[in-house]
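Let me begin by presenting the structure, written as structure tokens, before commenting on it.
Removed: one protein chain of the complex. Kept in place: all other protein chains.
And then chain A:
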């Protein structure tokens, strides 16, 4: 059998993994998925893994819901993924000092 899959997959020269937002939802109604993807990929296209979600519009209780899969997030940060500024701002809201340091180290 001829194995061609790995040759057909896109190879990046000098690309790296980032954790960033992928926008979903509709016009005037954003919804973000927090996603671990290659840097060179389009914003909403194939990602490596979804690591959370963020709804920027507040609900009836005036809350913005964020779900984070901490275990997988730690894994990707451990693998050397970069974090974009908006995601970093969101995570900065969540983590308080000691846990952030524990997470990264």
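Rule of thumb we're sticking to: a residue touches a chain if its C-beta (ideal position, glycine included) is under 8 Å from a C-beta of that chain, and two chains touch if they have at least 3 such contacts; residues count from 1.
Assume contacts and distances are computed from a predicted model.
In the listed set "COMM domain containing 2", "Proteasome subunit alpha type", "ATP synthase subunit a" or "Mitochondrial ribosomal protein S22", the entry agreeing with the UniProt name of the missing subunit chain is "Mitochondrial ribosomal protein S22".
The set of chain A residues touching the chain not shown comprises 52, 58, 60-72, 90, 93-94, 96-97.
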